[in-house]
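Excluded from the complex is one protein chain; the other protein chains are retained at their positions.
Entry: chain A
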Amino acid sequence: MGTMHTTSPSSRQDDFWPDFLRGVKTSLPLLIAFIPFGLLLGSQAVQKGFSIVEVPLLTGLNFAGGSEFAAVGLWSIPPAILLLAGVTFLINSRHILMGAALAPHLRHLRRWQIFLLLFCMCDEVWALTLTDLHTKPGRRFSMGFYAGITVCLYLCWVSFTFIGGYSGNILGDLTRYGVDMAFPAVFIMLLKGMWKGARNALPWCVSLGVAVLVYHLLPGAWYVPAGTLAGILTSLLVVRSI
């Protein structure tokens, strides 16, 4: 607070590091989910034929956990590239909507910044960012906050998938002890941050219901786009009736 800044760009730069630390702090609890899942993915990948270098290459370049678990499950030598690409698209098609939801908040940024930050837009990064934008009316997208969450989660994910691949299955079957519940718990908390009253309830319930149904009926990851689409159609009706 020692110096005075009159222009808004410089004051925004001053906010970078405090916001960065705030982002790191916000994302720390998520490591409870990231660390065991990272170790699990790494050890499974090596068992499936990934080499030690290929594990962090996958998790670092792709950085989308759901599609990485699917890829490990479908992995073969040589890998079926078209199948992997198709399943990756199916699981990650939700990013299209996520990017669209974030787009209006990015107008003040440079193009290269936007293309860089979108590279790291996983579910958790995206949801924490949107929740932060909505907690204070008029709050602008903060590069520092986004970077803080991203650096913390990205480094953790890439390094722990590598450690998991290197060390093999050191944790044993953690799911026996309920650690896998950390994943839906994170998502439920993210949903809580997006809750804006009963208007959300119907589309969300329809999305969940259809996704559960499709999960039972169809193999693969169709339940994600199917549920989402049903939820969107419902929200069209809900929003029309207000």
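What to note about this one:
As a convention for this text, a contact is a pair of C-beta atoms (placed from the backbone, for glycine too) under 8 Å apart; a residue touches a chain by one contact, two chains touch by 3 or more; residues count from 1.
Assume contacts and distances are computed from a predicted model.
Per its UniProt record, the hidden chain corresponds to "Membrane protein" from the list "Response regulator", "Iron-sulfur cluster-binding protein", "Membrane protein" or "Sigma-70 family RNA polymerase sigma factor". Across A:L40, A:A147 or A:V186, the single residue that touches the chain missing here is A:V186. Residue-level contact of chain A with the missing chain is found at 29-30, 32-33, 50-54, 57-58, 61-64, 66-67, 71, 77-79, 81, 84-85, 88-89, 92-104, 106-107, 114-115, 118-119, 121, 123, 126-127, 130, 176-192, 194-196, 199-200, 203-204, 207-208, 210-212, 215-216, 223-228, 230-232, 235-236, 238-240, 242.
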